[in-house]
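Of the protein chains in this complex, one is absent; all others appear in place.
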Amino acid sequence: MLTELLGFPPQVLFGQLLLGLINGAFYAVLSLGLAVIFGLLNIVNFAHGALYMLGAFAALGITQYLGLGYWGALIVAPIAVGAFGIVIERLLLRRLAGVDHLYGLLLTFGLALVIEGTFVKFFGSSGLPYPTPKALEGGVNLGFMFLPWYRAWVVVASLLVCGATWFLFERTKIGAYLRAGTENPKLLQAFGVNVPLLTTLAYGYGVALAAFAGVLAAPITQVNPLMGSNLIIVVFAVVVIGGMGSIMGAVVTGLAMGVIEGLTKVFWPEASATVIFVVMAIVLVLRPAGLFGKTA
Amino acid sequence: MNAKIGYLIALVLLIVAPFVIYPVFLMKVLCFALFASAFNLILGYGGLLSFGHAAFFGGASYVTGHALKVWGLPTELGILTGAAAACVLGFLVGMIAIRRQGIYFAMITLAMAQMVFFLFITAPFTGGENGLQGIPRGTALGAIDLQDNLNMYYFVLAIFVLAYFLISRTVNSPFGQVLGAIRDNENRAKSLGYDTDKYKLLAFVLSATLAGLAGATKSVVFQLASLTDAHWHMSGEVVLMTLLGGLGTIPGPAVGAGIIVTLQNYLAKGPLGGWVPVVLGLIFIVCVLAFRRGVVGEIKAMIRKSF
Partner (left out) sequence: MKFVKTLSAGVSALALLASAASAEISDGKVKIGILTDMSASYSDVAGPGAVAAAEMAIEEFGGQVAGAPIELVTADHQNKADIAANTAREWGDTGQVDTFAELVTTSVAMAVFEVAKQQNKIALVSGAASSPLTNDACIPTGLHWTYNTRALAVGTGSAVVAEGGDSWFFLTADYAFGEALQKDVTAVVEKAGGKVLGSVKHPFPASDFSSFILQAQASGAKVIGLANAGADTINAIKAANEFGIVAGGQSIAGLLVFLSDIHALGLEVAQGLQMTVSFYWDMDDETRAWSKKFMEKTGKMPTGVQAGTYSAVRHYLKAIEATGSDDTDTVLAKMREMPVEDMFAHGGVLRTDGRMVHDMYLAKVKAPSESSGPWDYLKIVRTIPGEEAFGTLEESTCPTK
């Protein structure tokens, strides 16, 4: 390994580390959304990838038809898709209260098939372009690499949102309710808190996070109906590694996995799609509950 | 007694079916029926949702294809080699996965299967995207030409009936009963002195092996092994088949597989051509919301009510 390390100038390594961090930012926001939903609903949201895609399409629609531009889309798209999530929760997921949580996973899996299939039917499979916002075009030469402004913005925006979520959950009253809802919903209900409403909002918020990641991704990748369908599996692995224990766990694991994947792309590019699953297997052998998870 | 008569009727129907319905289509149904029945062993009777069974199904089809095409093994031996490979893979995945339950178990099996999928894309022996093509069907017992669709059909039917018998025996054996006890209350089973992990692993390996048997047979019928069979969508499809037919009923998954394969076959050719994934998704949603007992489960409940 050392000789291989020497084979790459440190500049290349720094560049790849930074790129890994950028991808990790996406993993962080997506796994954070999954963690929020899982925390209150105990549901693994298989539709997360489809909702991420929906966020990107919403950005496209908002820019083209409402003329709000990228910055408007960054705010409106998550709200719109989050509202859609609330509808899903009220109409569908709500009906699964009291049955095995696995049914939630299956329901959202079906939902993902429907959403993605419909979008392929209407928008084709090669996707649509979304321009980089004017203010963030170009980039800066860091010496070891050329960093596009937009990628830098992705990291900043993701960290801001993750930080805000952490603050909301750990430092506010709503957050206290939410955490209490995870621990003991019946008791919380008895205290007069509207737990069903809380659950609905949590789902909406998790979905909005997915949509936010989708808007961030739109200028980087193509806005493609299938953009989330493979990503979701990787994010699942990230979540298993992190352990769904805490907000921080999701964020830290997301970023770390991005970096590990980035390094793999230099040393053994073919394995870069597999490395996260390998890490997952190792972590599970050593710590079945995941890195940040409470005991199983 | 009633069940026995039902099975006898079903068997007779299956024997005359290829004279009425296109045999290759029937073989596809049988392969998926076996796959779903094997899957039901771990989901319906073990209570563990595996979202990675495509790895065993697809993995065995590659190994069988390779054994028949490159090593030139006889057909029966080739299929057994595929099932054996699925057994080994099932043991490896199971070792890691049974450490967790519920949703974690689902996600771990999914991720492990995805890892296997990437291996299949890059490994030279699978032919990558192109798949393994032109797998010879060969002969059964060294004499019966399997290139003939009707001969092939009865060969597949024999495999299916044997495996189905094995599954129903397993479910009704003491082993199956302990498994059911673990599903319903693992802690109680543990306190009764059962090594629950061992039981779960054994069930998982058996399920993987039989899923592999189904994949191996399919690769011989269609003379090809491709990435489709190993993709996580396939893992989702087999959940759908089992759920639609009836979780934890012995004939349920086979019925579900029959419905889904028929649907896919006719939808693809009709005006709804490109809508197959959407229709499958809708069935999924309806099943989960309103129809959790599945077709066979609902019929059973109806019979119970009316008598």
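Residue numbering begins at 1 within each chain, and the chains themselves are lettered A and B in the order written.
As a convention for this text, contacts are C-beta pairs under 8 Å (C-beta built on N, C-alpha and C of every residue); 3 or more make two chains touch, one makes a residue touch a chain.
Because the structure is a prediction, the values reported are computed rather than measured.
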* Asked: Taking the entire complex into account, which one of B:G46, B:G78 or B:G131 touches the absent chain?
  -> B:G131
* Residue in contact with the excluded chain [from A:L128, A:L168, A:V252 or A:V278] -> A:L128
* Asked: Per the definition of touch given earlier, which of A:G69, A:G139, A:P185 or A:P288 contacts the omitted chain?
  -> A:G139
* Structure fact -> The listed residue (B:G6, B:G72 or B:G273) that touches the chain absent from the view is B:G273
* Structure fact -> Out of A:V120, A:I260 or A:L291, the sole contact with the unshown chain comes from A:V120
* **Residues of subunit A (touch criterion as defined above) contacting the omitted chain** => 12, 15-16, 19-20, 22-23, 117, 120-121, 124-129, 131-132, 139, 145-146, 148, 150-151, 220-222, 224, 226-227, 230-231, 262, 265-266, 269-274
* Those residues of subunit B which, in the complete complex, touch the missing chain -> 22, 24-25, 28, 118, 121-122, 127-131, 133-134, 149, 218, 222-224, 226-229, 264-265, 268-269, 273-277
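By our rule, only the chains that are shown with their structure count from here on.
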* Asked: How many Å are there between the centre of subunit A and the centre of subunit B, using C-alpha atoms for each centre?
  -> 32
* subunit A contact footprint on subunit B (complex, rising order) -> 49, 96, 99-104, 106-108, 110-112, 114-115, 118-119, 122, 232, 236, 239-240, 243, 274-278, 280-285, 287-289, 292
* To do: Would you tell me which residues of subunit A are touching subunit B in their complex?
  => 38, 42, 44, 92, 95-96, 99, 101-103, 105-107, 109-118, 120-121, 233, 236-237, 239-240, 270, 273-274, 277-278, 280-281, 284-285, 288, 296
